[in-house]
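Accompanying notes for the structure given below.
Missing here is one protein chain; the remaining ones are kept as they sit in the complex.
Labels run A, B and C following the written order; every chain starts at residue 1.
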Amino acid sequence: RDVQIGVVGAGAMGTEHIRLLSEQVPGARVTVVHDPDPARVALVRQRFPHVLPAPTSDELINAEAVDAIVIAAPDEDHESLVLRCLEAGKPVLCEKPLASDSAGCLRVVQREAELGRQLVRVGLMRRFDPVHRAVRDQLADGAVGEPVAMHCTHRVREVPAWFTGDMTFTNAAVHDIDVVRWILGTEIASVTVHSPSGPAVANAAFVDPQIVVFETLRGTVVTLELFLNARFGYQVTCEVVGTSGVVSTAQVASPVLLRQGRRSSGIDIGFQSRFASAYQAELTEWTRAVGGGDQPGGATAWDGYLVTVTAETCVRAAREATRVAIDAMERPALYDPRRDAQLDAV
Amino acid sequence: RDVQIGVVGAGAMGTEHIRLLSEQVPGARVTVVHDPDPARVALVRQRFPHVLPAPTSDELINAEAVDAIVIAAPDEDHESLVLRCLEAGKPVLCEKPLASDSAGCLRVVQREAELGRQLVRVGLMRRFDPVHRAVRDQLADGAVGEPVAMHCTHRVREVPAWFTGDMTFTNAAVHDIDVVRWILGTEIASVTVHSPSGPAVANAAFVDPQIVVFETLRGTVVTLELFLNARFGYQVTCEVVGTSGVVSTAQVASPVLLRQGRRSSGIDIGFQSRFASAYQAELTEWTRAVGGGDQPGGATAWDGYLVTVTAETCVRAAREATRVAIDAMERPALYDPRRDAQLDAV
Amino acid sequence: RDVQIGVVGAGAMGTEHIRLLSEQVPGARVTVVHDPDPARVALVRQRFPHVLPAPTSDELINAEAVDAIVIAAPDEDHESLVLRCLEAGKPVLCEKPLASDSAGCLRVVQREAELGRQLVRVGLMRRFDPVHRAVRDQLADGAVGEPVAMHCTHRVREVPAWFTGDMTFTNAAVHDIDVVRWILGTEIASVTVHSPSGPAVANAAFVDPQIVVFETLRGTVVTLELFLNARFGYQVTCEVVGTSGVVSTAQVASPVLLRQGRRSSGIDIGFQSRFASAYQAELTEWTRAVGGGDQPGGATAWDGYLVTVTAETCVRAAREATRVAIDAMERPALYDPRRDAQLDAV
Partner (left out) sequence: RDVQIGVVGAGAMGTEHIRLLSEQVPGARVTVVHDPDPARVALVRQRFPHVLPAPTSDELINAEAVDAIVIAAPDEDHESLVLRCLEAGKPVLCEKPLASDSAGCLRVVQREAELGRQLVRVGLMRRFDPVHRAVRDQLADGAVGEPVAMHCTHRVREVPAWFTGDMTFTNAAVHDIDVVRWILGTEIASVTVHSPSGPAVANAAFVDPQIVVFETLRGTVVTLELFLNARFGYQVTCEVVGTSGVVSTAQVASPVLLRQGRRSSGIDIGFQSRFASAYQAELTEWTRAVGGGDQPGGATAWDGYLVTVTAETCVRAAREATRVAIDAMERPALYDPRRDAQLDAV
C-alpha cells in the first residue's frame, strides 16, 4: 500500500514537494494538504484533484488518511508542527530549519529523545545529491588519504529584499555546515568569519560575501565562501584536501557550446534546478523507509539542531570578528551514529 | 490505479527492468514474469515475491493482470512477442532490436499500421538520456544555427565472445543511428564504412573500430566511430556542428581527483551505469502514458524498423567498401511525425 | 655570431616573422628584407631600422649579409625562390605550400635530391606546437597502445573572399595532413571526401564543411573536419584512438569565467594567436640548427611535396565523390627518415 502523505504548506516549496511525491516518487500518495491561504490550496487541488484540503494543520497531522507529514510551512511554524507530529507518533520530514532558533531545535531534540524514537528528518537535501555523495564515497574509499582541509563555495544569484545578513548563516550556510559534518564525518568545533569591507560592499543591504573558517574536532580547517548576490548564477562546490590527494565535486553536466569566441557550459539558475534530483531522491528514500518501517537516511533532528547552533555561532563570530567555539548540548543516545556514519561526538 | 506490467525475459536486462519498475517508477506494478528458465524466474520472485510466474509468454501477454508488456527476451523472439502483443491490443515496450532483421521489423510495422493504432515502443533509451536531450534542445533553440555536420563516438570496453562483426552495426550502432535521426530531425540517406586494417586489428575476432559516415536527407555529413574493444571504459559522445557554433554532449559528472601526478575523473564501465537514468526515465514516461491512455514518447516501431534497415545497410557498406543508399519502405501514415518531432519523410 | 637572415615578403606573415626573429629568437638577426611593394618595406624599416632593403629577391638571396632565408612571399613565387636558395647553397625556411602544385614541389624535391643536401624546411609549424607535440609524445610512450583511428578538426572563423573550395584542401588541410603523418608516423594511402549538401550550404561560395577520411599505410582510419566558416572562432584538435586508450589535444589554457549563467573560457580568433608559440619555436629551432650547422627539425621538402600531393588528391576525391589512392613518387634516399622519426615509405 502507498504511503499516505500530508503536506503542510502550499507555497513554492510545498507545491514542488506535492508534485514530486505525486509524479516521481514510487509508493507515495499525497492525500491531504493544508495552507492558511485558500488560494494556494485551490491551485494545488486544481493540479492534483485527489488531494483533500485540511482546515487546520492539526487536522492534517491527525488525519486517518495521513501516515506521514512533509512540512514546507514558514520557518517560524516548523518547531510547533514537528512537535505535534511527534505527539501524533507520525514520521515527519521538515524543511530546514528545524526551528526558528537553536533553542527551538533543542526542544524538538529533547522531546524526540524523551519519546525514544526517531520520527523527524530535516530537509538537508544535499546529502542526496549524487555529486556530493560521490565526493563522500571517494573520501570513504581512501582515494585521497585523510582529510586535512576543505574548501566550500555557496553562491546564489540574488536573494529577496527581506533577506538579512544573519540569514546568510541561519538560512544559507546551514546546508554547507551539514555537508561539512557529513562529508568529513566529524563535528565543527569553532568558527571564524572574515567579512569584506570597502567600496564593493558599501551599498549592499548586508555584508556579502562572507568567508567562514571552520575548525573541526579532528583538526581539519574548512573555508566556506557564502555569496548571496553572486549575479552569475547558482553554484555550490566543495573540495576536500587529503594527505595523498584532492577530491572535488564534479561540475554538473551541461552541453558544451562553442559560440562567439567562447567555449561554455550552463550554470544553474537556482537551487531548485541544481538539486532537483536530490529532492527527488530525498523524498524517495524517506517514502521507502517510512513505508517499510525503517529509519530513513538523511539528517536527523540532532543534525537539524547542530546546523542551527553552528549557524548562530557564525552570526556571533561575524559580529565579534573573532574565533568562537561551538557550544552545543551533549548528544542524546537516541542519535548515536549508526555504524555507516561514525560521527565524532561533540 | 497502478499500471500492471508483465515482463518477458528474466535475464540481466529483464531483471533490471523489473527492479526499476518496482522501485523507481511511480504508478508501475510488475505483476507477472515469464522466462523459459525456471531458475531465473525463481531468482526474480525471491527479490520481488509479489510477481507471479506465467508458464508461457502467451499466458503472460493475455493475462487479466497484465495491462502492458515489457520485452527483454532474446532478440530472435522479439518479433513474435511484439506481434502477439499487437493481437492482444496491449501496449508493449520492446528492447531493441524490434526484430531479428529488417524484414521482421517490417512485418511488425505493417501489422501495427493495419491495426491503425500505435502500441509498440522500442527501447532506444538514449532519447531519455538528459545529456542527449540537452544537445537536442540546444539545437532546437537555435544555439548553433543549422546543423552541417555531426560527430559521434560509441566506445565499449569489451564485448562477449559471441559478438560478431555485423553486430557492430545491428546491435551497437542502432543506438547511434537513432540518436542521429532524433537529434538532427531528419533521415539518413546513405552510408559509407571505413574499416581499418593492418597489424593493430589483425588478430581481432572482427574488424574494430569501424568508422561510419552517414549522409542525411538534409545533406548533413555524420561520422560515427564504433569501437567495441576500447578497453579504457564505456563512452558515448556526440557533437553537432552548426552554421554558427558547435554543441556537444556534456561529460557525465564525476568527482575530480588530483592524485599521483594526474587530474582525473571517472569513466563509466558500461551502458548500465551510463544510461541508468535514461532507463528509469524511459520506463517512467512509458508507464505514465500507458496509464493515462496517451502515446508515450520514445521510439516507435517505425523507428525500430529504420534503425535496423540502416544498420543492415552499414553491414553491406562495410562488405562492399562503398557508399550505399538506404532503401526503406515508405512511411505509413500512422507514423506521421507529431508536430514536436517533425522528421523528414524518407 | 648571430645567424643573419633575409626575409622575402613583407606582408602580415613576413612582418610577423621579422618581429619574432628580432624580438623572440635568440641568435637570429634579420639583416635584409625584400618585397616588391616599397610601402611594405618602409613599414618594416620603420619598426626595424637596422634591416636593409634588397631591390630584388635575387640580391637578397645572394647577399653576403644573408646566411639563411625565410620565404613569406605569395604562394606562386615559393618554388622559384626556394630553387634559387638551393642554387645559392643557403638554408631556407619556406612558408607552406612549398610550391603552387605538386609538380612544382616535385621539382624542388628533385633538385634538392640532386644536390644531395637538405637545405629546405617548410613552415608546417604545428610540429612545434606544444599541444600537438604532447599528443605525439604520449603515443610514442605507448600511453594508448597502437593507433587504430584518429579524429581531427580544423575550424576557421571565416576566410577571405578570394578563398576557393579547392583551397580547403591545398591551403588549409595541408597542415592537418602533415599532423596526421607526423603523429601517426606513417603515410596516408587513400582519401575519401564526404561533402555536405542541402539548404545549410546552398548559398556559400563553396562547399563547407568538408569531411575527409584518410586511410594510412598501416591501416588506420582518420577523419578530418575542415570548416572554414565556423564563425565561433578558430579551433584545431586531434584525438588518437589506440588499442588501450585515447589521447587528445589539450584545450589551450584560458582563464575560466563564471558570468551571466555560463561557465566559459576563451577560444582563439585565428591561427596567429593559436600558434604563436609554435611559430616562435619553429624559428628558434631553425636558427639554432642553421647557426650550428645541424639539420633543423620540422618538415622537409619531401614533407612539403607529400602534403601537397595529398591535398590535390583530396580535391580530386571531392570532385569524384569516391575513394582515391595517393599516387606519389618514390622517396629519394636524401629523405630517409632519421631514427627518431621512422616514417613508413610510401
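The rule is simple: contacts are C-beta pairs under 8 Å (C-beta built on N, C-alpha and C of every residue); 3 or more make two chains touch, one makes a residue touch a chain.
Here the structure is a predicted model, which means the values were calculated and not measured.
**Student:** What chains on display are touched by the one that is not shown?
**Tutor:** A, B, C
**Student:** From the listed residues A:A42, A:A65, A:A149 or A:A325, report the one that touches the chain absent from this view.
**Tutor:** Among A:A42, A:A65, A:A149 or A:A325, only A:A149 touches the chain that is not shown.
**Student:** Using the document's definition of touch, tell me which of C:P49, C:P255 or C:G293 contacts the absent chain.
**Tutor:** Touching the chain that is not displayed is residue C:P255.
**Student:** Give the residue, chosen from A:S22, A:S195, A:T249 or A:S264, that touches the chain omitted from the document.
**Tutor:** Looking across A:S22, A:S195, A:T249 or A:S264, the contact with the absent chain belongs to A:S195.
**Student:** Pick out the residues on subunit A that sit against the missing chain.
**Tutor:** 145-149, 151, 155, 192, 194-201, 208-209, 211, 213, 215, 217-221, 223, 225, 227, 229-232, 241, 243-246, 321, 323
**Student:** Considering the entire assembly, which residues of subunit B contact the chain that has been omitted?
**Tutor:** 232-233, 235, 251, 258-267, 269
**Student:** Can you list, in ascending order, the subunit C residues touching the missing chain?
**Tutor:** Contact residues on subunit C toward the absent chain are 22-28, 130-131, 134-135, 138, 143-144, 244-260, 265, 284, 288.
What we mean here is this: only the chains that are shown with their structure count from here on.
**Student:** Any idea if subunit B and subunit C meet via the same residues, over half in common, or different ones?
**Tutor:** same
**Student:** Let me have the rounded angstrom distance from the C-alpha centre of subunit A over to the C-alpha centre of subunit C, please.
**Tutor:** Chain centroid spacing, subunit A to subunit C, equals 57 Å.
**Student:** In whole angstrom, what separates the CA-based centres of subunit A and subunit B?
**Tutor:** 38
**Student:** Tell me, which residues of subunit C touch at least two other chains?
**Tutor:** Answer for subunit C, listing residues that touch two or more other chains: 232.
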